[in-house]
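Only one protein chain is missing from this complex, and each of the others stays in its spot.
Letters A, B and C mark the chains as written, and numbering starts fresh at 1 in each.
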Amino acid sequence: MTTVGFVGLGNMGGPMAANLAKAGFTVKVFDLVPALIAGVEGASGAGSARDAATGVDVFVSMLPAGRHVESLYIGADGVADVLGKETLVIDCSTIDPGTARKVAGALADRGITMLDAPVSGGTAGAQNGTLTFIVGGSQAGLDRGRPLFEAMGANIYHAGDSGSGQIAKVCNNMLLAICMAGTAEALALGVRNGLDPAKLSEIMQKSSGGNWCLNVYNPWPGVQDGVASSRGYSGGFLTDLMTKDLGLALETAVSSASSIPMGSLARNLFQTHALANGAGRLDFSSIQWLYAPDLKG
Amino acid sequence: MTTVGFVGLGNMGGPMAANLAKAGFTVKVFDLVPALIAGVEGASGAGSARDAATGVDVFVSMLPAGRHVESLYIGADGVADVLGKETLVIDCSTIDPGTARKVAGALADRGITMLDAPVSGGTAGAQNGTLTFIVGGSQAGLDRGRPLFEAMGANIYHAGDSGSGQIAKVCNNMLLAICMAGTAEALALGVRNGLDPAKLSEIMQKSSGGNWCLNVYNPWPGVQDGVASSRGYSGGFLTDLMTKDLGLALETAVSSASSIPMGSLARNLFQTHALANGAGRLDFSSIQWLYAPDLKG
Amino acid sequence: MTTVGFVGLGNMGGPMAANLAKAGFTVKVFDLVPALIAGVEGASGAGSARDAATGVDVFVSMLPAGRHVESLYIGADGVADVLGKETLVIDCSTIDPGTARKVAGALADRGITMLDAPVSGGTAGAQNGTLTFIVGGSQAGLDRGRPLFEAMGANIYHAGDSGSGQIAKVCNNMLLAICMAGTAEALALGVRNGLDPAKLSEIMQKSSGGNWCLNVYNPWPGVQDGVASSRGYSGGFLTDLMTKDLGLALETAVSSASSIPMGSLARNLFQTHALANGAGRLDFSSIQWLYAPDLKG
Partner (left out) sequence: MTTVGFVGLGNMGGPMAANLAKAGFTVKVFDLVPALIAGVEGASGAGSARDAATGVDVFVSMLPAGRHVESLYIGADGVADVLGKETLVIDCSTIDPGTARKVAGALADRGITMLDAPVSGGTAGAQNGTLTFIVGGSQAGLDRGRPLFEAMGANIYHAGDSGSGQIAKVCNNMLLAICMAGTAEALALGVRNGLDPAKLSEIMQKSSGGNWCLNVYNPWPGVQDGVASSRGYSGGFLTDLMTKDLGLALETAVSSASSIPMGSLARNLFQTHALANGAGRLDFSSIQWLYAPDLKG
């Protein structure tokens, strides 16, 4: 029977740990906020991160940013010292690829296998166990982790070696942001020139402008049912989170001397939108407002 | 039996007129280049545009730019004076919406129905009769024109009233350019950070970054068979033509006081690519070179 | 004694014509709005544009856009037919270079010399006779027009042959917009990171970031006295006018296959600002709000 240590029990990590417990894993959880520890059904609480990392078959973390991950593993009193060589480490945080590679390298020096496995699918995916994992690290590591990924998610992709999961997620979300801003822009241009947004959407979906945003996450209110734009942009994938992911894209481009003009512009449009429209806590498809302020009402 | 006058017999117009003749229409064609007139199989030649426009049920034009369309219809010696009130006019040129509306309005003043019906699908689509038409104008006009559209194409969309066909095409192609530049950018960012372009493409296709370019027109050489990137970017949709369409998007945004930051940047990236890489006559997916100069070889 | 016909008597043209009269020229004025004709002190009214253009030594126009200029000179009932071959024509409108060259070419075909002479300096400059003229056309033409330019303005630059005045103005104002947006952006970045805007302005003025906007037209409220930012962005050079000039830059870039990524982005930022902040009738330095929404109050 597999034992799992899990650190980081926020909106994402909490339900993920609970899903592991529900699937039959023996789960020991920890978070700096004590109330969160008690909230994970089916799991036992640990007294510290080091406690959660001691003597487990798999250790999973879900934290906000690279500095937290670095600190958890290789900071002062980091868990690296207590992790067993046979423990598989899975970091599900979305962080900069540089830190992911640095921490994985430090663990590898101690003989420990680490996977970076950022997720997409949001809090609903975490609760329903339908997350998508984009995994970086060895194939053997991924094979060992597969039962856990399957307990927490629905899709598992192997992007390449260590850090590749983070890079693939950064690339995907940058492209997503570009397509969303572009879709909102094209719709507003059409509407300002007299077109019906639903008709224009339908034409472009069937033509070469088709993309995930236009097709299943349309940003213009009233065009599609059940999407964020049709409920006042509440819930969904927050503008602030998209802006954070685009910040990772910028850092990745800077560190690799890559040119990302479209992604950079998208990042600044989402940031401008968050500032000018106070939209940080709305779904990122609310970028439509920046092009069509009348919608803001 | 329907008689058709057709003016503008270039790489697109010639095969389109021939397909009308093949479908049984009686076609009278004209072009300023005499050799092109003789080249349309099954059609008879006219001595002038006015000759081609006289006494026909439907009059079709396929010209390079708005100034040609304006001149053909309402310039000195324009065909407006010889078109019958019962003649249906179909302009298949891709031009600025402002000119489309101006010409349609001038014809409407004389009681003549005009459709703007720009196409996509390229020269192959013109030859094979598989073009897509995006039509602006009245529903009644579209219904009358349908037999001709079906003889020349495979898909027919009704975008709205006069000028809407041009606007919808401008919006679609702007979004296409944004997605293509964004896809090339995301792939280059991944590859520069060690990812395999095929694996990254596969992951993003299945995720929220999916779009027409990534899915069926991948710009990175070797990822997909049968696309322009896998044959040195020859053929396809030329960078110069995409740049022209993006110029129409800019003009449409200027005239309607619309904000199109992503589309404007895409236009300038394609223009920079054309200038810096001499890529005007290559497929527009060669924008990949701007992000990954090593591919240029 | 020199006689002058003057058409276009708005906020700019009216005071310019009055300054010509004050300087001793015999001025005959016309505008489509009768009340404006009566308002030009020292000038006599004409019954039509053709009347104003008949029998004068110099003919001056000051109109909103290229289509008005084209119509005035070479449209139906245009003044081209009544202008004498010895009449010097000066168009002071800010229009697209293409139209400027087209009209000048049409007049040249009739043996008439035309200058394009767009101005900067705003309504205050028009009233005080301190405008700057950027002139395109022959040196001989500029020499003949110099007494009029000196009566209306303080600076006269010769940019080159026909159309060059418009091009130089387009280039200058595009660069101005880029510097203004850049200055606002740098100031906001500094302030968000704890710097004092006045201190930061002073340092950059003395360093390599120095530019006209930063030095004499600072967009951050309170840094400089007597500028638009220190009076709530009232008056000055309206965002809508800057956006219009940037539209001319886009059209000039499209027609000449030029790449202008920075100018295009600036155009879209000013357009976004006009839409999102309702700032079209405020001075263009109010773009500062787009970067620092707290200033909007």
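Definition applied: a contact is a pair of C-beta atoms (placed from the backbone, for glycine too) under 8 Å apart; a residue touches a chain by one contact, two chains touch by 3 or more.
Nothing here was measured: the structure is a model prediction, and the numbers come from that model.
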Subject >> Contact list for the unshown chain, restricted to visible chains >> reply: A, B, C
Subject >> Contacting the left-out chain in the complete assembly, out of C:Ala186, C:Leu241 or C:Leu295 >> reply: C:Ala186
Subject >> Absent chain, residues of subunit B that touch it >> reply: 261, 265, 272, 275-277, 290, 293
Subject >> Interface with the undisplayed chain - residues on subunit A >> reply: 243, 247, 250-251, 253-254, 257-261, 264-265, 267-269, 271-272, 274-275
Subject >> Sites on subunit C contacted by the missing partner chain, in the whole complex >> reply: 97, 120, 132, 134, 155, 157-161, 163-164, 167-168, 170-176, 178-179, 181-183, 185-190, 192-196, 199-200, 202-204, 206-214, 217, 249, 252-253, 256-263, 265-266, 269, 290-291
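We adopt the following convention: only the chains that are shown with their structure count from here on.
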**OP:** Report same or different for the subunit A and subunit B interface, where same means the shared residue numbers exceed half of all residue numbers found there.
**Re:** same
Original post:
Which integer distance in Å separates the CA centroid of subunit A from that of subunit C?
Top reply: 50
Original post:
Roughly how far is subunit B from subunit C, going centre to centre by Cα mean, in whole Å?
Top reply: 36
Subject >> For subunit A paired with subunit B, centre-to-centre distance based on mean C-alpha positions, whole Å >> reply: 39
Original post:
For subunit C, which residues are shared contacts with two or more other chains?
Top reply: 261, 265, 272, 275
